[in-house]
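Note that one protein chain of the assembly has been removed; the remaining protein chains are unaltered in position.
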Amino acid sequence: MYITVWNEYRHEREEEFKKVYPDGMHGAIAEYLRAEGFDVGTAVLDEPEHGLTDEVLAKTDVLFWWGHCAHEEVSDEIVNKVYRRVMEGMGLVVLHSGHASKIFRKLMGTDSYDLKWRESGDMEILWNCNPGHPITKGVGDKIILPHEETYGEHFIIPEPDETVFISWFTGGEVFRSGLCYRRGRGKIFYFRPGHEAFPTYYDPTVRRVLKNAAIWAAPEDTEKLTYGWVPATV
Amino acid sequence: MYITVWNEYRHEREEEFKKVYPDGMHGAIAEYLRAEGFDVGTAVLDEPEHGLTDEVLAKTDVLFWWGHCAHEEVSDEIVNKVYRRVMEGMGLVVLHSGHASKIFRKLMGTDSYDLKWRESGDMEILWNCNPGHPITKGVGDKIILPHEETYGEHFIIPEPDETVFISWFTGGEVFRSGLCYRRGRGKIFYFRPGHEAFPTYYDPTVRRVLKNAAIWAAPEDTEKLTYGWVPATV
Amino acid sequence: MYITVWNEYRHEREEEFKKVYPDGMHGAIAEYLRAEGFDVGTAVLDEPEHGLTDEVLAKTDVLFWWGHCAHEEVSDEIVNKVYRRVMEGMGLVVLHSGHASKIFRKLMGTDSYDLKWRESGDMEILWNCNPGHPITKGVGDKIILPHEETYGEHFIIPEPDETVFISWFTGGEVFRSGLCYRRGRGKIFYFRPGHEAFPTYYDPTVRRVLKNAAIWAAPEDTEKLTYGWVPATV
Partner (left out) sequence: MYITVWNEYRHEREEEFKKVYPDGMHGAIAEYLRAEGFDVGTAVLDEPEHGLTDEVLAKTDVLFWWGHCAHEEVSDEIVNKVYRRVMEGMGLVVLHSGHASKIFRKLMGTDSYDLKWRESGDMEILWNCNPGHPITKGVGDKIILPHEETYGEHFIIPEPDETVFISWFTGGEVFRSGLCYRRGRGKIFYFRPGHEAFPTYYDPTVRRVLKNAAIWAAPEDTEKLTYGWVPATV
């Protein structure tokens, strides 16, 4: 399985966040997934074609996506290519502020960018609502993150195919924070935590979820079906 | 529309809870629904046939169900009759500890009795996850209940057809607290709040949800379809 | 309730189809809905702004959409305005070849344009898979259309929120032909039949479905929720 971790990679070039993620969030995630035995590449916004060339996309089984302040700088052409690959079966793991990315909005068909938020370093507790689901393997009852950005409902999304995590925040909010969708032949997992200011992607249980999600989202071998004009079957 | 509010009615005969609900929780709910213009009856466990005679069930459009300590005293025969009416289209609003009732378990097909709980008078905040849904009409962003029993995930239920509310509790828990299901021709709404020790069913927004749920769950006019042996259609 | 029936209105200007629908398919549908007591307007592609001015969209509760050969001529600006109104709660009834329209594709997030098809005048039988659903009121077991265009699975769509009809065709195909989705605050119903060559929209049971769908898709009164930055709730 080949995984590409895509990151906007703007915040982590600033001193404040570089301290947390010296190699960017993509670097932290890729380093972990490699240690777990996956074949992993990275790609960032400021590379040509955002690092998502036809060749890279063609070989990618699961694409991780983190974006925040520069969603609008992602070219529609690349978004359409990513969409095309999801329809073909490529898995997509959308992280944190990626809820507002072009690709997630295109796949959801709703105003998924809108929600409540607050950067106050609340504690986040992600509750396991789906034991027995491959994405919660090894997770136990909950994941506690001492400090995270807060998101609050209402999250404008289609009713999830599977609800995996729901988050609690100190300040009183809740958020559906682990969600599965199937679109075309592709599987999509949205996973909420991961603000640039906090070392969330070093948390061992968060990492376990990322690994589980990659395995879950990997494409099945699929065959071509017939579309378009057909003669009568009988 | 005719509504029957069914209650186990054991707790509220004790002094401690009688102070909160002098006429029982069914009394408090029925009184409100009547004031809103509905035709409402009540029924309790200790009446003959638990107050759910064939006549009562036949005329009931929406049945509210509150039970807790005496689920096992509800006769299987009555449960089967209620189930039969849900299949035919009767709406069912299951309240609070009714999650462990025979009828809810029968309709869900899962161990819906199991969850985390704590009677510590935590604050509960029910967040509206479904604006535009008829059950959240007039509710706004959230319902704040200063003191309630706490429930925590994991709640063992089928993936809901529609998630309407999710609750936050002071102690760190979350719970899917407003859930819609369609089973047979009937609509089912599970609504979490309503511990016997707290005046939850007097809260005006909670009451609004009860009213909305009754309207939502009311049966459509339905026709008989054909089941069993059929000749070829063409 | 105000209904706008939108039609591409290209086919029915040709002699062959004008015989079937002298006033266009929108005319046939609007005439029926008016006779049923609804307030109905029509709009077609070749009008300025495709007939969907801000004023028209603002007052429309439910929009019917029929398009086929000219999907690409619909301006993205108007599609975005229709999308905006669906998010706000406007109902959308997408008819037949509208499965490939820009607006349906945008709302589904999948390649919903692709399916099997054949213009061979097969019989279509739409089976009621959802008795008790408001859209099947008065429909009975099935709708038989002596001649229709054939569509066949696989239809590339998100798993439907509710499956209402499934179609059988003489030539051996099946198709999910009545499907409900909720997106944002809006309700969407896809209804398959309605090829321009056949008098489908004069069929009394098909008409009953159109009426039922309009009633089902009508928006609820909804309130504004809070989005964006929020202070702590507790």
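Just a few scattered comments:
So that you can tell them apart, the chains are marked A, B and C in the order they are listed, and the count of residues begins at 1 in each.
Keep this in mind: a residue touches a chain if its C-beta (ideal position, glycine included) is under 8 Å from a C-beta of that chain, and two chains touch if they have at least 3 such contacts.
The shown structure was predicted, so the numbers you read here are calculated from the model rather than taken from an experiment.
Partner chains of the missing chain, restricted to those shown and counted over the full complex, are A, B, C.
Looking at A:Lys142, A:Arg176, A:Arg192 or A:Lys211, the residue that reaches the missing chain in the full complex is A:Lys142.
Checked against the full complex, the candidates A:Gly24, A:Gly51 or A:Gly186 give a single residue touching the omitted chain, namely A:Gly186. Of the options C:Gly121, C:Gly172 or C:Pro199, the residue whose C-beta touches the omitted chain is C:Gly172. Although one chain is not displayed, subunit B still touches it through residues 87, 106-111, 114-118, 120, 122, 152, 154, 156, 158-159, 161, 170-173, 181-184, 225-234. Residues of subunit A that touch the chain left out of view are 89, 123, 125, 128, 131-134, 137-142, 144, 161-162, 170, 182, 184-186, 219-223, 225-226, 233-234. Touch with the hidden chain on the side of subunit C covers residues 125, 127-131, 141, 152-155, 159-163, 166-169, 172-174, 176.
What we mean here is this: only the chains that are shown with their structure count from here on.
By the count of C-beta pairs in contact, the leading chain pair is A-C. Computed from the mean C-alpha positions, the centre of subunit A lies at a distance of 36 Å from the centre of subunit B.
Residues of subunit A found to touch two or more other chains are 152, 154, 159, 161, 172-173.
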